[in-house]
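I have a structure I would like to understand better, so I am pasting it below and will then ask my questions one at a time.
A single protein chain has been omitted from the complex, and every remaining protein chain is retained in its original position.
Going by the order they are written in, the chains are A and B; count residues from 1 in each one.
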Amino acid sequence: MNLTLHVWRQPGPDARGGMERYEARDISPDMSFLEMLDVVNESLVESGKPPIAFDHDCREGICGSCGMMINGVAHGPMRGTATCQLHMRSFGDGDTIYIEPWRSRAFPVIKDLVVNRSAFDRIIASGGFITAPTGSPQDANNIPVAKRDADEAMDAAACIGCGACVAACPNGSASLFTAAKISHLGLLPQGQPERERRATRMVAQMDAEGFGHCTLYGECQEACPKQISIDTIARMNRDFLVATRHEHEEKVLGGG
Amino acid sequence: MELKSKVPSGPIERKWDKHRFEMKLVSPANKRKFTVVVVGSGLAGGAAAATMSELGYNVKCFCFQDSPRRAHSIAAQGGINAAKNYQNDGDSVYRLFYDTVKGGDFRSREGNVYRLSQVSVNIIDQCVAQGVPFAREYGGLLANRSFGGAQVSRTFYARGQTGQQLLLGCYQALEKEVSKGGVTMYPRTEMLDLIVISGRARGIVVRDMVSGEISSHLADAVVLASGGYSNVFYLSTNAKGSNATAIWRAYKRGAAFANPCYTQIHPTCIPVSGDHQSKLTLMSESLRNDGRVWVPKRKEDCGKRPQDIPDADRDYYLERKYPSFGNLSPRDIASRAAKEVCDEGRGVGPGGRGVYLDFADAIRRLGKEKIAERYGNLFEMYQRITDENPYEVPMRIYPAPHYTMGGLWVDYNLMSTIPGLHVAGEANFSDHGANRLGASALMQGLSDGYFIVPLTIGDYLGSNKLEPVSVDSPEVKATEAAVRQRTEKLLSVQGSRTVASFHRELGRLMWEYCGMARSAEGLKQALAVIPKLRDEFWHDVRVLGTGAELNQSLEHAGRVADFLELAELMCIDALHREESCGGHFRVEHQTPDGEALRHDEQFAYVAAWEYAGDAQPPVLNKEPLVFENVPLSQRSYK
Partner (left out) sequence: MHPLAFYRSTIGKKIIMGVTGLIGIAFVILHMAGNLQAFAGPRKLNAYGAMLHGPLNELLWVLRIILIVAVILHVLMAYQLTMRSRAARPIGYEHREPQVSTLAARTMKWGGVLLLAFIIFHILHFTTQTVDPAGMRGMTDVAGDRDVYGNIVASFQIWWVAVFYIAAMIALGLHLYHGAWSSIRTLGYAKASPNPLHRRIALVVAIVVWLGFTLVPLGVIAGIIR
């Protein structure tokens, strides 16, 4: 099949960008979306034009490197699927496809479709962990975890950190990303001691990065390749509220 | 070159304890004076960086991805082994050790493997403490499954995303240390050379992949944890970015490369669908617990729809040939068996390169719901890629390059032949011999990263007096200049062929001649072609753009240039090893019924290749392997 692409091209972080038009010829429906871009890129290089830069690595939907707005939808038309796992059979011959990078102040464009998502790393660094230095913790089976909790924690932990939630959110909010980690760790007994501190710190970092707020449109959950639920956001807010009360109390007690 | 394995003396159970006691320590106050560079942020590198920072070292960690969380460890699906014996099915540290030595076809070092098995139990404790959401039973305790040719259930898992969850645990520990200031993270930064001063590894030269700036990072010790080199085959289950540059550059600076020909071809991958294919996708081996592998008995039936082929006309060849292990036979054996039936013309799907993995019986026995619960995400992934519903038609699978057991030679301390250069995880050669068992890669990565390198680094730093070094030293300047020159050379060729076209060609060549079955004739042919292809690459590759920007073609070109050299060493090693063992199958050396035939008297050694200059063939060094605990025997899974 043949397609017309409109792709955001931007030579560098501070350069001006714009949409460019390309033709993708002889595309097989069995190709993945990124393989289609590979074909376009090879023909660009052959004709002496700079190839389209895009992030990708595992190409099996787990590393979270890839991600682009495809016809205005984060990761394209297939639900629960990262861009690398989207196949061309989701499109028709003669289709026009618009491809843009994730748009967020906190995800500045580096080049073409490549954006800088290090804001996510800083959110995790602010508190998205359990402090358990390498050593000799107790035997793993000394901490029983109800299957329901373990399953729910796993649902939240499935986040691949791709940034589609931010890209799809009309407010450019990173709430789903942050809430997924807060939920994952907050649902487990091991995560309890740091639960409140984690919520306050991660939320503060999320805000400091310049992400927008959550109005529960639900676009993030729809765009998420791992279909993480916005229920996690309610959990985050609850932890945040509880933390507000407790830490305030702590301070009052300490002061007295 | 003298290869000192430094495996401690004494009974195998006591070696690691004894060694830990004998190792030099660095006092807490002194640790912060030492800087350690870690290349790679996967299970081995991330765990090592986090743990060394916890201990007090000053750590700089580098990864080419945009975040340490994306390292390819993330893609491991099935699970991680540990000798916990939670299932009371007769498992023990000794049994895991025994299985691993045997599974590696007696080409690994007993001392290392025993330590790996010992440490495996600590890994699970550590990961659970970090909040890794392993699968659990209703009682709240950890669930286990049997995996990849083991007769006990010792595999811990987190759905089909075990690698992801372990890596995220490790990444979170790493970010915790980043926030405390112990680790400085350098994402989108690629190591392009190793700095060796007075014979010791003292730092690395890197390229900032965003700005293109080339700079040096000096250190007191360097840890390479940069993964394996399966991408030499172009089509593999590795991530597109996985590359051998870090270890190859270290090899060229004097680190011996051990057993480069030991590659693992994973039996259950989605077959190639066309020339456009950019990578292969693994379907977790756990599928073989319930799926049955078959091909039609007759060639004529290959074109038929699988549901139209009656049971009597199907050849369940793994069950037929290996009745006691059946569909769960180890990877090398299952892969080779698939190749054999396809070579006989009984393969299915495009190009006749595929076999069926059929769940019909399991669905009949357990119900669709149970199967969906166990493998739902894998079935979905299969359907997304192939547009076929595996609940209704059998999956088609075919082997694909997956893991490389070979890697830089290391001693018991995981130190290479360059003092101060430690190598962890898949990048080293240490624990899997000629074949790796399923769910052991994650175990080895975390074992090296959490529990071994952070201690042995202390021994190295505590027992050596290191001279101060400066970025202005001639060695640093020369290494940087070499990197710049190479980058400029790649950009200046301005030929006519794309980097990918060279990579594809090399991959086809390696798959054909140095893949699942190798022959002296084929390897010689490959050795004749590879230098020509390399020459053509340096004269006709087209890399556009400049070195001072994000330039993905340039990155790819540098990696392919190294693969073009490594490929040759793999073929040299494969040609010299006149035997079959594990993943290395030489057609000239097989038993009458087609199984791998080892020649222990001649080849029970580690082949550690030493770089001798571009114009000279590499020098072979041998580390003899001694088996005091697991008696040498022919592997049999019948």
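In this text, contacts are C-beta pairs under 8 Å (C-beta built on N, C-alpha and C of every residue); 3 or more make two chains touch, one makes a residue touch a chain.
Note that the coordinates shown come from a computational prediction; the quantities given were computed from them, not determined experimentally.
Undergrad: Which displayed chains make contact with the chain that has been left out?
TA: For the complete complex, the undisplayed chain touches A.
Undergrad: Need a quick check: the contact residues on chain A for the chain that isn't drawn.
TA: Interface with the chain not displayed, on the chain A side: 6, 8, 19, 69, 71-73, 98, 100, 103-106, 152, 168, 170-173, 200, 203-204, 206-207, 210-219, 221-223, 229-231, 233-241, 243-244, 247-248.
We take it that only the chains that are shown with their structure count from here on.
Undergrad: For a test of understanding, state which residues of chain A touch chain B in their complex under the given definition.
TA: My answer: residues 11-13, 28, 30-32, 34-35, 38-39, 42, 45-46, 48-51, 53, 55-65, 78, 80-81, 85, 87, 89, 110-111, 114, 116-118, 120-121, 124-126, 128-141, 143-147, 150, 153-154, 157-158, 160-161, 184-185, 188, 190-191.
Undergrad: What residues on chain B touch chain A, complex-wise?
TA: These residues of chain B touch chain A: 47, 50-51, 54, 65-70, 72, 74-75, 84, 86, 122, 124-131, 133-142, 158-159, 161, 163-165, 168, 171-173, 175-176, 178-179, 185, 187, 210, 237, 239-241, 273-274, 276-279, 281-282, 380-381, 384-385, 387, 450-451, 454, 498, 500-501, 542, 544-545, 549-550, 552-553.
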